[in-house]
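A single protein chain has been omitted from the complex, and every remaining protein chain is retained in its original position.
Showing chain A:
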Amino acid sequence: MIRLENVSKVYSRGARPALDGIDIEIERGDFVFLVGSSGSGKSTFLKLILREERPTGGDVYVAGRHLNKLSAWRVPHLRREIGAVFQDFRLLPNKTVYQNVSFALQVIGKGRREIDSTVPEMLELVGLAGKERRMPHELSGGEQQRVAIARAFVNRPPILLCDEPTGNLDPGTSVGIMRLLDRINRTGTTVLMATHDDEIVDQMRKRVIELKGGHLVRDQDRGVYGLERA
């Protein structure tokens, strides 16, 4: 589903590479934690997959596409195959819960009928049935993140990228979000989650990929957050 072959990324000439010689393969239906301290290259990793950045060296394959050769006008099609969730939710403050989710379908040209049937289903899945008409500021942080996940997943992409989705949430709420992501993963969706949250990683016991200074230092099935605690 996602494959990186000897991928390097250098942002400015002479600077230390953000990623250096990364080889990794993530299969369809995997649930993978991407861990590492700030500046380890996690964000660059995600940006390469979303093709917000291009690699300086090596090849990136996502959802059957060779991203090095993907022309700019095909990029939107790639992004429709990848749902993205962020630490800061990125909801539109002047739209209701329902509108926030339907917006994602509207702007990729889906018809009204499809939107009207898919959006309530998705809100049901993330546990927000009955809150369709709330505005984002009327929701708790956990609920806002659920809206963001609904928006990312409403198009049923085969890949879900999560960049610190629990970073702004308290532990109790985070568990709820993780259950939701786990449920989405069980539908066959590949989930790649960058995180700092050691408790969650330790609890879930999923595959863990650790980056350090741009190098891949660990790729472990059923791993935990820190090596020293394994």
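Just so it is clear, a contact is a pair of C-beta atoms (placed from the backbone, for glycine too) under 8 Å apart; a residue touches a chain by one contact, two chains touch by 3 or more; residues count from 1.
Quick note on the criterion: contacts and distances are computed from a predicted model.
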item	value
From "Heme exporter protein C", "Cell division protein FtsX", "Sugar ABC transporter permease" or "ATP synthase gamma chain", the hidden chain's UniProt protein name	"Cell division protein FtsX"
Of A:K110, A:R156 or A:H215, the one touching the omitted chain in the full complex	A:K110
Residue, one of A:P76, A:G130 or A:P171, that touches the chain absent here	A:P76
Chain not shown: contacting residue from A:N155, A:N168, A:Q203 or A:Q220	A:N155
Residues of chain A (touch criterion as defined above) contacting the omitted chain	50, 72-73, 75-84, 90, 92-93, 103-104, 106-112, 151-152, 155
